[in-house]
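Below: one structure in structure tokens.
So, chain A:
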Amino acid sequence: MNEIPISHILFVSTALFFIGMYGLFTRRNMITMLMAIELILNSVNINFVVFNKYLYPDKLDGIFFTIFIIAIAAAEAAVAIAIIINLYRNHQSIDVEEAEEMKF
Partner candidate 1 sequence: MLADFFILMKAELVITLLIFTLLFLKIGNKEWRNESLLNIINLLLFINLLSGFFIAKEGTLFGDMFRTNELLRFEKNMLNLGILIISLQSYHWLKQHKHVPEFYMLLLSTLLGMFFMISANNILMFYLALELSTIPLAALCNFDLHKKIASEAAFKMSISSAFSSGLLLFGISLLYGTTGSLNFAEISSQLNGSPLQLFSFILLLSGFTFKISAVPFHLWTADVYEGSPVAVTSYLSVISKAAILFVLVSVLYNVFQPLGSNWYNMLFVLSVLTMIIGNLFALRQQNMKRFLAFSSIAQVGFILIGITGQSAEGSASVIYFVLVYLFSNLGAFGVVALVSSLAGKENIDDYKGFYTHNKLLSWVLAISLFSLAGIPPTAGFFGKFFLLLAGAAKGNYILITIAALNMVISLYYYLRIIKAMFMDENKNPVEKINAGLQPKLALAICMIGIIVTGLISGAYNYIYSLVK
Partner candidate 2 sequence: MNLSLLVILPILNALLLLPFKEAKQVRLITLAGAVVQFILCFFLLYLFWQEKTTGNTSLMLFENNYKWYAPLNINFHTGVDGISVSMILLTAFVVLAGILVSWKQEKLSKEFFFLLLFLSAGAYGFFISIDLFTLFFFLELAVIPKFLLIGIWGSGKKEYSAMKLALMLMGGSALVFVGLAGIYFNTNINGAHSFDMLQIAQSNISEDIQKLFFPFAFIGFGIFTALFPFHTWVPDGHSSAPTAASMFLAGISMKLGGYGCLRVATWLMPDAAHHYSTIIIILACIAILYGAFATMMQTDLKYINAYSSISHCGFVLLGIGMLTQTAITGAVMQMVSHGLMTALFFAAIGMIYDRTHTRQVAQLSGLLKVMPFISAVFVIAGLCSLGLPGLSGFVAEMTVFMGSWQNADSFYRIATIIACASIVVTAVYILRATGQVIMGPITNNDYKSLKDAAWNEKLAAVILITGIVAIGVAPFWLNDLLRPATDIIMQKISAITK
């Protein structure tokens, strides 16, 4: 069976990374921004898995790392969403442009 070349997969992960980046920079909805960050993390996950599978198949370091990232991303999202909810209580909005009171 012909394996998919590593560069293809890396292309996907990098694309995912930048898509996430783009989302983060441009979305005004805070939840969407969080989702964009999840995209970045997922690109990292792909990277780890791919590197592990293709380059260092004898150890499972990368895979483990991926699992931990998934777990932590969940924790992060939980806290972030809690904060966003609280922010919504205070601001009556989850538009990121509402949260620009402190500057300069």
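Inclusion criterion for the candidates: all candidates are chains of the complex that A comes from, given by their letters.
The working rule: a contact is a pair of C-beta atoms (placed from the backbone, for glycine too) under 8 Å apart; a residue touches a chain by one contact, two chains touch by 3 or more; residues count from 1.
All figures in this text were calculated on a predicted structure; none of them were measured in a lab.
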Checklist entry - What candidate from 1 or 2 touches chain A in the complex under consideration? => result 1
Checklist entry - Tell me, which parts of chain A touch candidate 1 in their complex? => result 17, 20, 24, 30, 33-34, 37, 40-41, 43-44, 47-48, 51-52, 55-56, 59, 61-62, 64-65, 68-69, 72, 75-76, 79-80, 82-84, 86-87, 89-91, 99-104
